[in-house]
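With one protein chain removed, the remaining protein chains of the complex are shown where they sit.
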Amino acid sequence: MGYRKVAIVGAGMTKFVRRALETPRELSWLAAKAALDSAEMKLDQVDSVVFGSAPDAFDGLHMKGEFVADGCGAWGKPYLRCYVGGGTGVYAIAQGWLHVASGLFDTCLVVCEEKMSTCQPHPQGAFLTIFDNFTEQPLKPNLLWIFALEQNRYMQVHGITLEEIARVSVKNKRNALGHPCAQLGAELTVEDVLKSEVMAWPVHRLMVSPTSDGAAAVVLAAEHVARRVTNKPVWIEGVGWCLDTAYWTNRDLYYPRYVERAARMAYEMAGIREPRKEINIAEPYDPFAYKELHHLEGLQLAPKGQAAKLLADGVFDRDGDLPATPSGGLLGVGNPIAAAGTMKICELFWQLRGEAGARQVPGKPRRGVAQAWGDLMQVGTVVVVGV
Amino acid sequence: MGSRVAIIGLGFTPARPTSSHQSYKEMMFEAAQRAYADAGIEAADVQSFVTCAEDLNEGLSIFDEYTPDQLGAMLKPMHTLTQDGLHGLADAALQILSGLFELVVVEAHSKASNIVAPDWIADYATDPVLNRPLGLNPHYIAGLEMQRFLHESGVKHEQCAHVAAKNRRHALRNPAAAYPAHLEAKDVLASPPAFEPLHEKEIARTADGCIVLVVAGEDRAHRSAAKPVWVRGVGWANGSFALESRNWAHPDYVRRAAEIAYRQAGIHDPAREIQLLEVDDTYAYKELQHLEALRVFPNAADAARATERGETQQGARLPVNVSGGVLGMGNLLEANGLARVAELVLQLRGQSGARQVEGARVGLAQSWRGVPTTSAAVAILGLE
Amino acid sequence: MSNSAEAPRTWRGNIPVTSLYTAGVGGTLFFRALKERGELLASPCPACKVSYFPAQQFCPHCLAELTETKPVPPDGEVSSFTRVHLDRDGARLPVPVTVVAAKLDGTDTVLVHYWLGKEPPRIGTRTRVRIKPKAKRVGSILDIEGFVPA
Partner (left out) sequence: MEGQPKNPRGTSLSSDDIKRGRTFLLPYTPRLEYAWDCGEAITRYLEELKNGRLVARTCHRCQRTLLPPRMFCEVCFRPTDDWVFVKDTGTVNTFSLCYVTWDVRKLRKPEIPAVIEMDGASPGMGIMHLLGGVDPKKVRVGMRVRAVWKPPTERTGSITDILYFAPLKGNGTAARRKRKGKR
């Protein structure tokens, strides 16, 4: 399509933990340093920096982007902080892609961080205020409501069962056992998930990702730099993002049309016509178990209402036809919001280079898609990478 | 793909101390309608949107949620930058230069009047471990910086007061300014001390308002209804945020941002090649500090003398902040940079009425994100 | 609130959070030395030849990990100062507070803290950090009382 070629040449992340000792700035630094080290690059080779993070109320810092800038290596550099709620961690890679693809910069360090444990008594205090201040907040909603409402709608329209949804938790938490950064890897059964406490029916505790602290980062480079610093560049083939209306109660929540739009934008850029055949690995966003299925449908990797069936058939297992969330995802590795999205990009980077160790998807995968979601059931962000 | 970027549409609501008749959505809708009409486009023509907003200035945990509808961005690529509107313009340029889009909208606004305890919000931006426990109004950081700046530059306090007086007077001719005033330097110095050496009238007061830009690639710009104003360069940079390690006398991040913008624009001698400047003056001394960092004057002392002699006022050789600047228009939070750009667009098009600067062909806009940040952006706009 | 449908209304609300900050890796080292030994730790970056005070985990110039810390003497000089007349509500303080940024000898960065001298400081004034007695130290920047004239 005539875009300047941009590669991921390094990736790094922190452990995802319930409460980290490190400050937001230190977490960002750990990830940035790990990503640079993995590319054997120095900070003075970085032309521009992108930071991604979700609500300031989590880390407890107004203008959080400014505070952490020093940890991202942004001193004396062009620095942008992008923000699309939970979709940020994948969008940030698109934002970095823009920096290099524009021709204004040859390299971009992309860092995403979240420190949710700062938020007391619980991050829900910040989530309350994602709802409309005039018409919804007075009802004292919590974050679970909106997911439960969406999950119920999704189940109702397609006749999907809780057992089918519970399988996502089982798969992802098991996959996470192979991830050295994982907070919640576990060997569970569908029964365990269904027996866990009902938080907001139909959502059970083991269908929900944890709150976490952590950071993840990647280094992007233009082709001439990429070829110099690595013999295994992972190319960014497509980026897409889309924001739906804020009036979420005016939409049918059963299908994420904004994810479809974002995916189609990225696929068109990547020249992908038949996503199910042309994509080898998917890292869909899985903050709640049903979300993975919902998003696989939005990504056109399963027909509407069919993702649960394909999951039951083993298609999305690590050794299946289309492995989904081999990292272990937000359910297993953890969910420091923006960092979790970038973790998915890191996973594709390692998988496509054959460096994922115990998590390695067999068959030399050549192309992967990562996706995140955010705001009020509203944002789709998609990145396609390949070797 | 065109290799250049232009502003082809501008819409705004006037800056006002309050705007109680409108919700933020209604304010954004009004400005967007004007911008699209100005550009001769429909909202449906726009391919991508950027809003510049900070959650805690809005009072919502993920403000991005509430941005698309009133801009016509539903189901389109849209995202938020938690930065100044000039960073948003930079983002639009990236999107266009990458070849991804040819028509991008940038929005920024302020509903500062809705913030009940603004200095407490700024306090929440300070380092919680090393600085915030002192329990101080965060504007003190500007007081510390000004003291060091005066010491190193040799600029006199009275010269800073001239900046405030000039910009408030400039605002008298700008119907979109919130704080016009017939003010002299002595009135500024006579205002109560706030964060000494800073006095109250040297600190910009907040205002409400919204600005929307329609930004286009070269091919699209040539087909536009309005006269394109070319973005010849745009640069942005951060300094060290930490109070401990930042440069207290010189905003090196402004210099860095300007270097990037000048390189793109091919500008070597800013004082000769730029005829009109809109720079950040959130605190009066900042205008002088920024004029030095932008290399418009060899040093701040020269900028101060020029200001004292009236050489940076309307009608003089090198007018600075004819709009009234942040002091005269009001501090529009994330919209400050776009207020600076809006003035340049109007001036370059010859639409500035009573404050029109004759013969201006190249203008510079610069923003700073206020205390406690070290974040700035610079854009060079021109008729060619 | 007016009953008229014409009168513009405002709706009040807040973001109900409390933030619980950790001192971090660098901060924990610094505050432990301060609390337990009354020591002021800096961390030098050998590559950049910059000594950061207070001690921190990494160098923001080059992103190197700072593995070494060294105690610095409490003496230094005032780099800047301000007299603060307004509190965070914007109300006038009954007694203005003077704040200084001071650079300790052998370091390249400043610490911002209260000025405890009776006379106002000047730039270049020699100064000394006054630390609270051990019994009153909790591991906070307020374990330092402020700067006094040397």
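Which chain is which? They are A, B and C, in the order written, and residues in each are numbered from 1.
The rule is simple: a contact is a pair of C-beta atoms (placed from the backbone, for glycine too) under 8 Å apart; a residue touches a chain by one contact, two chains touch by 3 or more.
Please read all numbers here as calculations on a predicted model, not as lab measurements.
Considering all chains of the complex, which shown ones does the missing chain contact?
Touched by the chain not displayed, across the whole complex: A, B, C.
With the missing chain put back, one of B:129, B:216 or B:345 would touch it. Which one?
In the full complex, the listed residue that touches the missing chain is B:129.
Identify the residue among A:136, A:192 or A:278 that touches the chain left out of the display.
A:136
If you put the missing chain back, which residues of chain A would it touch?
11-22, 27, 30, 34, 38, 57, 60, 62, 120-122, 124-125, 127-128, 131-136, 138-142, 144-145, 148-150, 152-153, 156-158, 178, 180-181, 197-203, 213-214, 245, 247, 249-254, 304-305, 346, 350, 355-360
Which residues does chain C use to touch the chain missing from this display?
1, 3-5, 7-25, 27-28, 31, 35, 138-140
Where does chain B touch the missing chain, residue by residue?
19-27, 29, 36, 42-44, 56, 59, 68-70, 72, 74, 111, 113-117, 120-121, 123-124, 128-129, 132-133
Operating definition for what follows: only the chains that are shown with their structure count from here on.
Please compute the C-alpha centroid of chain A, do the same for chain C, then give the distance between them in whole Å.
Using C-alpha averages as centres, the distance is 36 Å.
Indicate the whole-number Å distance between the mean C-alpha point of chain B and the mean C-alpha point of chain C.
29
Would you mind pulling out the distance in Å between where the CA atoms of chain A average out and where those of chain B do?
Roughly 33 Å, centre to centre.
Two or more other chains in contact with one residue: find those residues in chain C.
Residues 13, 15, 19, 21, 23-24, 27, 60 of chain C each touch two or more of the other chains.
Listing for chain B: what residues touch at least two other chains?
Within chain B, the residues that touch at least two other chains are 56, 59, 61, 128-129, 240, 242, 245.
Can you name the residues of chain B that touch chain A in the complex?
1, 49, 54-56, 59-62, 64-69, 73-83, 87, 90-91, 93-95, 97-100, 121-122, 124-125, 127-129, 235-242, 245, 252-253, 256-257, 260, 264, 369, 372-375
Any idea which chain B residues touch chain C in the complex?
20-21, 56, 59, 61, 114, 116-117, 119-120, 123, 128-131, 133-140, 143-148, 151, 192-198, 240, 242-245, 248
Can you name the residues of chain A that touch chain B in the complex?
It comes out as residues 1-4, 23, 54-57, 60-67, 69-70, 74-85, 91, 95, 97-99, 101-104, 126-130, 132-133, 240-247, 257-258, 261-262, 265, 374-376, 378-379.
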